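Note that one protein chain is taken out, while the other chains of the complex remain in position.
By written order: A, B and C. Residues from 1 in each chain.
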């Protein structure tokens, strides 16, 4: 059994890790930390887990994380980088669901996250946990930087186009929409029901932290600098990201076939038949990215539609997928649930 | 392997049966019928099942239902009663998710469902599939009448009170609220998004078909006639029923303990600690009824709060639970998913 | 022109007052206070008012409230009672939308609101601003205690029954459901979109502050003590309260006619035809209470359905109605908008 610890268990990625891991046949949940709620049984906060998760929250000090085989950080940005070295030194694998190890250029990271990085050398070592491009590296890693939710949906949508050189890398647009759970379980006015229900808006058009993360990925796929515009929007739904991607076709390629071939062996990317429109609910609760590719009116504009559940393939599910790869388990262990529809 | 057929696969209870059964280790899905969609792969209608369900819809005639071990009817009322006798004669077990076999008094049934019953003798034989009261009878049955969604939530909430004689049976009130999926996957104006979102109303206060079904149950629990008022409401959410039950306490009993003891051995009824308020989302997608019992200000009014997912414990999940009992499988096989929160 | 000040302008009742008052032909908005946002133009927080409201938030000290003709308190409980005496002394009328002056029994108020009352003598003077029972007293008042949202819906539903002695006052039940805006514009986890969307639950079954307020009213209607159970629930919608009321009929009265006669002259109570089910959206944004009365199966249980918009007839609209009465204006001035449907 794999001994698992979770740091920061009171947020949505934390409870989602619990929901997925409690039925993982190879996992033994050892600890889940919350300094604020230490002592409270997890099920008092998350009653959906009653009868299934018997842990109580513990302080990080009392959690015995160094005795785990793997620790997930489901914490705000800037926490994991303070604790990772000690865990790695103790032989514990680390999967960070926050952004601490995602961006290789430390200056860029420090600019966007507005703090000094505590361990640039570990950033260099960390493997970006997008299995569809990094499976082999993940297998041998000690430290995984689990991708952001928008970055997962956007990168998987652009990947075949940029790898193949099928589009002009100079003008890429991602119009992305996220459910409100993407903002986390934090007391804030902007994400109150009465503020975000029956409403829709863009936000952070002037600059969002996922922009440099995605750009880094797109440039590695393209092998050159890209021009990339990213506009996130807040959707009045709980779970789900829909990325609508635009690019100019620069080569005469069968795009449907390109996508199907690229993802033929990927268990968690599903290329829909030509003409399809993926719905976010088709992946609700599921570790799956569904993609459709269009070329309206045969023009030179390609439109890619990419959907994920931001808490699953965009966070906790992908983290468990990475854990399965790390520990040489079948990649879909505990990740076989289908989307809940309706 | 249990060979399973589903009649009427294009509604919400049909797709929910598929979602639950596709991961049931003892089940082989043999057929799913839809006269209208015959020939269409199931996943073209329900893309969440892509890669998991390879069946296409078939006509009832071509479905080979008589070769199944069990057939689920996820059809409108009045269909199952036409086809059940032939299936029983062929040795097939039948679980009807509609109302054809729920009400023992044929005249009452015909009054409320406005049609003549095709097989009153089978109504007499049918077992009402609420395992918490009928587990032994279900085990030996050929024909199960799967309870309605409101009836499940309301009966499980009143059961301990009436069995024990703790309340006045003459004045029972159920103020019940259901998510919109309870109305089915039918093209109707009243359940359009733009009609039912950001809106709330009662309906059918003058009489709802679940009233006689619930009343029949309550009277069997109480062993005498009951006075029962039932007011259903339409909630702007997809899945979930919340029943708020009111009665007058007539005996000096520890109600919390009464409920805990009654359901101590029930895998799918969870009595919450005193003072709790169950949320529908805690059972979203799960085969579970969560109940809390209150006595505000120590008055003689008892308030019971009972929540289920109308498509799971209120329909498809309970049907699978009944199938597991029928076939002597562990009762929670394929029913172990926890509620999806958030 | 009536010079109007609003204390506490950053909450939902504050912005709703602005939405209603900006088109009131007899009103001149003089000040809206927010200590925290002093200096910020109101439209920076509430862009729906762009081009219509030119005020900026000011501190209470700088607001010149004593020069207003009337001041609305849209503040948390306990604020108005600190400032009301000085305003009254300056000849300013006060309408408090919070609970400071609603409950006549000071001990009861202090028990439920957990603070000492600052001016019990003003509680005695204050008029409870439910025009349907207190219109004459409102006209001559200096200080109006604007009713709570649940209390408005519940009291208007029970009023004809209790005044006429048509029901047993010993066993009254109000099963009430409120949209999330009722919880205010406060940063709290429980009312986040991801917590309260696609979800439903009861809360405060053990005791809610509106219980003593409603009970006080019901007892005054009945002229004797009542047995009253109140169960509030949180609805996944923004605006709207639906109260479902239960009582036992104790006199042979035509209930439909009773309600129609009682409210025949009331501009903001609309008794629906027999057999109706009022929808919350029919009063969305409107100062209106819609009521239907049922007696299912001719039993002795009466069911009343009562809907309001919690921010309008349940708060800001009723406050403007009270202001209109106070200043001898047509009662529907600025209150003539119909419900927004869909």
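Criterion: a residue touches a chain if its C-beta (ideal position, glycine included) is under 8 Å from a C-beta of that chain, and two chains touch if they have at least 3 such contacts.
All of these numbers come straight from a predicted model, not from anything done at the bench.
A.B. asks: Per the definition of touch given earlier, which of A:124, A:187 or A:205 contacts the omitted chain?
C.D. replies: That would be A:205, which touches the missing chain.
A.B. asks: Consider the whole complex, including the chain that is not shown, and state which of B:124, B:192 or B:251 touches that chain.
C.D. replies: Of these options, the touching residue for the absent chain is B:192.
A.B. asks: Using the definition of touch stated at the top, determine which of C:93, C:117 or C:290 touches the missing chain.
C.D. replies: Of the candidates C:93, C:117 or C:290, C:290 is in touch with the missing chain.
A.B. asks: For the chain not shown, which residue from A:271, A:305 or A:319 touches it across the whole complex?
C.D. replies: Going through A:271, A:305 or A:319 one by one, A:305 is the residue touching the chain not shown.
A.B. asks: Considering the whole complex, which of A:110, A:260 or A:279 touches the chain not shown?
C.D. replies: With A:110, A:260 or A:279 as choices, the missing chain is touched by A:279.
A.B. asks: Considering the whole complex rather than only what is displayed, give the residues of chain B touching the chain that is not shown.
C.D. replies: Touching the missing chain: residues 12, 179-181, 183, 185-189, 191-198, 236-238.
A.B. asks: Quickly run down the residues of chain C that touch the omitted chain.
C.D. replies: Those residues of chain C that touch the unshown chain are 12, 15, 19, 22-23, 46-52, 181, 185, 197-198, 238-239, 270, 272, 276, 278-279, 281-286, 290, 311, 336-342.
A.B. asks: Tell me, which residues in chain A touch the chain that this view leaves out?
C.D. replies: 171, 173, 175, 177, 194-195, 197-203, 205-207, 227, 229-231, 233, 235-240, 242, 244, 246, 248, 275, 277-281, 284, 294, 296-297, 299, 301, 303, 305, 307, 342
The rule is simple: only the chains that are shown with their structure count from here on.
A.B. asks: Can you grab the rotation angle between chain A and chain B? Superpose on CA, round to the nearest 5°.
C.D. replies: C-alpha superposition angle, chain A on chain B: 180 degrees.
A.B. asks: Over half shared numbers or under half: where do the identical copies chain A and chain C land at their interface, same or different?
C.D. replies: Result for this pair: same.
A.B. asks: Using mean C-alpha positions as chain centres, tell me how far chain B is from chain C in Å, no decimals.
C.D. replies: Roughly 39 Å separates the two chain centres.
A.B. asks: Can you tell me which residues of chain C touch two or more of the remaining chains?
C.D. replies: 194-195, 197-198, 236-238
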